[in-house]
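First the structure, which I've put down as structure tokens, then a few questions once you've had a look.
Note that one protein chain is taken out, while the other chains of the complex remain in position.
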Amino acid sequence: MRHTLSKLLGPISAVLVILTIWLGLFVTPPDVDQGELVRLVYIHPALAVEALYASVGMAALCSALYLWPRTRSMRMDRLAASAIEVGVVFNILTLVTGSIWGRPTWGVWWTWDARLTSTALLLVLSLGYLALRRVPAEPHVRARRCAIAAIVAAVNVPIIHFSVVWWQTLHQGCTAICPGLTYKIHGSMGWTLLLSFVAFTTCFAWMVVSRYRIDVLRDSGHDGALDDALEARRSEGVPS
Amino acid sequence: MASAIHLRSAVALTGRFPVLAGVDLDLDEGSVLVVLGANGAGKTSLLRLLAGLLALQSGTGEILGCDLSSHSRHVRRRVGLLGHDVGLYDELRPLENLTFALRAGRLDPALAAPALERTGITGRVAETPLGQLSAGQRRRVGLALLIARRPRLWLLDEPHASLDAPTRELVGELVEEAARAGATVVATSHEPELSVPMADLVATMAGGMIARMDLGGRQVFEGGD
Partner (left out) sequence: MLRDALLVAGRDLRIEARSKVALWQVVPFSVLAMILFTFALGPNPAALTVSAPGFFWIALLFASILATQRSLSIEGSQATRESTRLLGLDPAGVFLGKVGALVAELVVIETILVGGTVLLYHVAFRNWLLLVASCALAAIGLASASVLYGSLAGGDRVRSTLLPILVLPVVAPVLIAGSRAFVAAIGSSGDGGRWVAVLAVFAIVYSVLGIVLYGPMEEI
């Protein structure tokens, strides 16, 4: 059942993303103020949510579960690493789409707006996590270090979340759902935006599962290698 | 007699290499075990496993009543390890190093000076930062730390290395005293002529396992089986 679900994730996410793009490009109307540029709203916020919250949140949760003795397993470590790695991809796409939207809107490709800056910082934090992951160490030592790094990085997320409020910058305020639950985007645009969140969340999940499977396959090769290594080691003691 | 060490099929890895490939070992408290073997046989790794510094990949291990897998911190508090590198602070003097270690272990810092005197670390040597001492002098400071801490399990990695003749004799005396006081001693060695006479049991390691077990000189001397 689990295997079937994960096999279907790829096609489902592909369909949803294509549907989102089709609706965003051809069905929804242009915005009164932003014109055609508004179509980026069907990609950028969803990417940002996955990069900032889903990726780091999942990594932090799995890392906490790894550090907790009762739930400690390499599965949690692999999931955390997969979430961060996929999150890096989404983060880069967030910054790129943000820049594409920012150029005609603000007149510059990049500005030191608090949310953009914090997103870039999170990207660097994630890259630091991946750099830490590549430091030679025993698997459990590496897993423990990375788990701690992920949890500490997750502390940065609330700072990002409140950055718009704290620093009152160029970045847009809430786009669709605002405090007080007043909706700012209506009709087909609103539904397409909602669909984009579902589509990119599914896409994120599929990429994490795929990345996780690669790690499992690689480590199972190592497990088999352990038995061979033990046999070779023991034979060192046998007189020739 | 209570069990000090109980290992069954103990496997430990460094990276992905099995430094220990299934060690079986039972040792009572108050016993002295000397471990012989070629370079790379796993002697030092065995000591590190017993000290709770190397993770048990598979198998079971109990050291001084504490499970190695789940209570490695408790194991570490009860053992004393003298390695090739004594692992103290180069900028501090011998007395300062020992005082720090004793305070950390909630022991009386006044034990430091007599222990250093016992190992011949006195006068000018005692006032010299550790980093400026010779390898033999550093080892004697490491021995002094063991004397002062009096752990229940002594782990000595080639204890005679870098030591002059009088200090080598001292090692034998200290091991004997520790065993009589109820401590357990495990020592690796490349010098069987020095180490076997002080042992109850002699294990020979090869390929990350204990290949054979013999009686040591201490048992023979005392007329053991």
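For clarity, chains are labelled A and B in written order, and residue numbers in each chain start from 1.
Definition applied: contacts are C-beta pairs under 8 Å (C-beta built on N, C-alpha and C of every residue); 3 or more make two chains touch, one makes a residue touch a chain.
Worth saying up front: this structure is predicted, and the values here are computed from it rather than measured.
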item	value
Residue among A:Ala14, A:Met74, A:Val89 or A:Ile148 that touches the chain left out of view	A:Ile148
From B:Met1, B:Ala104 or B:Ala165, residue that would touch the chain that is not displayed	B:Ala104
Absent-chain contact - pick from A:Leu125, A:Met189, A:Val208 or A:Leu230	A:Leu125
Residue of B:Glu29, B:Asp67 or B:Glu96 touching the missing chain in the full complex	B:Glu96
Interface with the unshown chain - residue positions in subunit B	48, 51-55, 72-73, 76-77, 79-81, 83-89, 91-92, 96, 100-101, 103-106, 129
Absent-chain interface as seen on subunit A, which is shown	67, 121, 124-125, 127-128, 131-132, 135, 137, 140-141, 144-145, 147-149, 151-153, 155-156, 159
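Note that in this section only the chains that are shown with their structure count from here on.
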item	value
Distance from the mean Cα position of subunit B to that of subunit A, given in whole angstrom	49
Footprint of subunit B on subunit A - complex, ascending	69, 136, 138, 140, 222, 225-226, 229-230, 233-238
Subunit B residues touching subunit A - in the complex, by the definition given at the top	11, 13-18, 21-22, 40-41, 55, 70, 205-209, 211
